[in-house]
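Partial view: only certain chains, each at its native spot in the assembly.
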Amino acid sequence: MKRSLQEIADAIAARLKGNGSAEVSGVASIASANGHDLVFVEDEKFLSQALQSGAGAVIAGEFAAHSEGKPLLISSHPRLAFARAARFFEDGKPGHTGIHATALVHRSAKLAASVSVEERALIAEHAEIGVNTRIGAGCVIGRGVKIGPNCEIYPNVTIYSGTTLAERVIVHAGAVLGSDGFGYVRDSKTGRYEKFPQIGRLVIEDDVEIGANTTIDRGALDETRIGRGTKIDNLVHIGHNCRLGRNVVIAAQTGISGSVVIENDVVLGGQVGIGDHVRLEEGVIVGSQGGVLTSKILRGRGVVFWGTPARPLKEYLKQLAALARLRKK
Amino acid sequence: MKRSLQEIADAIAARLKGNGSAEVSGVASIASANGHDLVFVEDEKFLSQALQSGAGAVIAGEFAAHSEGKPLLISSHPRLAFARAARFFEDGKPGHTGIHATALVHRSAKLAASVSVEERALIAEHAEIGVNTRIGAGCVIGRGVKIGPNCEIYPNVTIYSGTTLAERVIVHAGAVLGSDGFGYVRDSKTGRYEKFPQIGRLVIEDDVEIGANTTIDRGALDETRIGRGTKIDNLVHIGHNCRLGRNVVIAAQTGISGSVVIENDVVLGGQVGIGDHVRLEEGVIVGSQGGVLTSKILRGRGVVFWGTPARPLKEYLKQLAALARLRKK
């Protein structure tokens, strides 16, 4: 959808320099941009490249305030402004497509206005889907699942009964939400494992994004909860009874065992492993492949932990240095 | 389904104290229980909480034998008794729902009595499904696959041709069973990889549970086998030609390369990596994120191995202590 530069400047709170009635229709990288595209520069050294590119206009920092050659949108945070501009172009896409003839929506399910249900998706008994939400092809939405407004569920996602998604949640293809947790009780007489009941709920709050083929288990008896604004990459595992706070970031292939508490603003790199009953306090960062042992508590906003068992980065680096000296002996 | 306390006491082999004709209909945590729920206490210090909760009855250890206030089910292993009670309530759920009109069952497939095939599931040529088994929505059951009685296959599972599941196997959503193993032969002239044949079988024995989005490959020429009672968490990978024994427990995101032998009662933590041709002997335990190098043999019932390369916990702890001293120098 075409947008004038003035409209965009207003939407992203940037200062326009140049012809506000010129129009662009999308975003691109500097290398691939054409005249309908908007690009961005965070670092002054790439500014001349942007100005010489094919782009129709450039979002840039204050450093570009006196530049010439293309219309400019000046922002104190060009990357953020660019992300917002991209979303501004997307508004209204891919659009409401209604309930496909091959979708199976149980008669007891409640669909709000403007819900799209794609090919062969299944909405089971008593499920509820909010305004403007899209359910992708081949999804299986279990009995009594509640999905709020403006969610985007990509194809082939499975959501078990007992799961709730709030507003603007994005779930990528192949993710499994609300599956049984991994809990057994061993019968010492027979050596066999009896399944512990896995009958709790999974609650996903507003603005969460969940990556492709990620799995999040329901609570055993009570709930698993993913807090507002938390972003989860592909192939992540989150076990039963975990409670994640707001704006947590979890990179790909990280695994979180059962009954873990992760407070607001925690950042986990890729392939991190978190043991049962761990607590990660507000703002803690665990570097990729780090491992936090069962029942540990890590604290300190902005403190980076590294390695297994995870320790503050400074200590970890000292240890690497000591090892390096040792090798040379 | 409502059950009298006397029926439950009989089913879980507990000693009833109180009114045996009182009824409950499910299990819950102490925090959330209401009068229709059964709760359990393993640790005496939570007993008073349980007795003051909303629960209709309490499963507890001998320590509770003289307590008052609620009907009690006394057991030497309260957690196990609770798990069994939960299963007792579940009996008959979710119930036989027949073959959905949108399921595709090939005319040469053989379905026993009381099989349920949910929406859009596909059962290919010559597949066989046992009594009382449920095939979830969107599952693809390949040519000639055999699934025994009382299995539960959750939605969107794919089972390749050449796979056999025995009785009471549970497979969670998105799992892939019997896919091709990862085997190639490099042509040294061209540098290209030629696919080695991956035409063997996958055999899953009784009472195995397989987590969401887990993948288990077929044998290359012969078989991959998962022994009776083994429990596998989400996002686990098991390569071709592996042979797992009975009552093995594998936590999430663990990866097992090709031709690995894992004997009975082995326990693997999360994110463990096992190299090709490894043998883990009976009862070995590998802690989370541990790595066992190609062709190694680990032995010792109850011996805990840790780290990469995995070594006995005692040695690992010594090494950590030595490293800590080193850092201080």
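We just call them A and B in the order they show up, numbering each chain from 1.
Criterion: a contact is a pair of C-beta atoms (placed from the backbone, for glycine too) under 8 Å apart; a residue touches a chain by one contact, two chains touch by 3 or more.
Only a predicted model underlies this, so the values are computations on that prediction, with no experimental measurement involved.
Oligomeric state of the entire complex in this file, given as copies of the one sequence with 2 shown: 3.
We adopt the following convention: only the chains that are shown with their structure count from here on.
Interface residues of chain A, counted against chain B in their complex, comprise 104, 120, 122, 138, 140, 156, 158, 160, 174, 176, 179-180, 182, 184-188, 191-197, 199, 213, 215, 217, 221-222, 235, 237, 239, 253, 255, 257, 271, 273, 275, 289, 291, 308-309, 315, 318-319, 322-323, 326.
In the complex of the two chains, the chain B residues touching chain A come out as 26-29, 31-32, 77, 79-80, 82-84, 86-87, 102, 119-120, 136-138, 154-156, 172-174, 207, 209, 211-213, 229, 231, 233-235, 246-247, 249, 251-253, 265, 270-271, 288-289, 307, 320, 323, 326-327, 329.
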